[in-house]
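Before we start, here is the structure in question, set down as structure tokens.
The complex appears here without one of its protein chains, the remainder shown in place.
And then chain A:
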Amino acid sequence: MTIIADEPVPEPQPGFLALALRNRSFVVGALLTLFIAGMALLSFFWTPYDVTKLVVADRMLPPSSAHWFGTDQFGRDVLSMIMVGARASIAVALVAVVIGMGVGVPLGCWAAARGGIVDEVLMRFNDVVFAFPALVMAILITAIFGPSAINAIIAIGIFNIPVFARVARAGALAIWPREFILAARAAGKGKARITAEHILPNIANLLLVQGTIQFALGVLAEAGLSYVGLGVQPPMPSWGRMLFDAQTRMMVAPTLALFPGLAIVITVLGLNLLGDGISDVIDPKLRRQR
């Protein structure tokens, strides 16, 4: 006996990961990001050479089988320095994103939930922060309070706050008029509880995409700050600082300027592709456009 279904059986909806693994941007971005993150993790346990040891006899060697990327002006192995430098880039950019999210998202959600004067004041203040040249202010902050990784994190993190506030507010404003929010309100839930239980889970994707973008921008900003000597301080290796040291030695050792730059490009490219991939998967409208 056969059963004839009244309605077509709905196809099972593939999960996020299944969709994501079919997205080229996501796969390439995830692989590049994992590669850099893995390199940073590995550097805690093993690097080809010790980056704190100076071997004057091996100064500025070209790439070879012993030193794949060559050595710098103190005879340090460039590959090892790039591996250790990944830590600084990731740590600074990641903590700056956490600061931006930690302060910006509650502010944005608050503005969306309250509306009116609270919203207006918060958004105008956002405009003010956006009007400041971020890099100049980061340089100012790190110069006045002393160049260090911590101050670089704070300087970059402050400018992440309005970005996340704006994204969270826009996302929350789109969710508030929906029926299930009305239902929650009818059930007597307060605005704070609705934000935590219903708004946040629904804007998490947006925040994740923005997070990868700000992470990538943070890596670029950290490299810039280190390049002008205001980020991570020597002897701790950082990609920006390595590029600064390479600039004056470009006549004799051009490869010194090549590899740290490539490391930055791979990191930023990986994060941007990852962000693009995630937003493709979660937003079918965007997917159609690509």
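By our rule, a residue touches a chain if its C-beta (ideal position, glycine included) is under 8 Å from a C-beta of that chain, and two chains touch if they have at least 3 such contacts; residues count from 1.
The working rule: contacts and distances are computed from a predicted model.
The listed options are "3-oxoacyl-[acyl-carrier-protein] reductase", "Sarcosine oxidase subunit delta", "Peptide ABC transporter" or "Phosphate import ATP-binding protein PstB", and the UniProt record of the chain not shown names that protein "Peptide ABC transporter". Residue A:Gly224 is the one among A:Gly211, A:Gly224 or A:Pro237 that touches the chain not shown.
In the complete complex, the hidden chain is touched by one of A:Asp50, A:Asp127 or A:Glu197, namely A:Asp127. Residues touching the missing chain, restricted to chain A, are 124-125, 127-128, 131-133, 135-137, 139-140, 143-145, 216, 220, 223-224, 227-228, 243, 246-247, 250-251, 254, 257, 260-261, 264-266, 268-269, 272-273, 276, 289-290 (touch as defined at the top).
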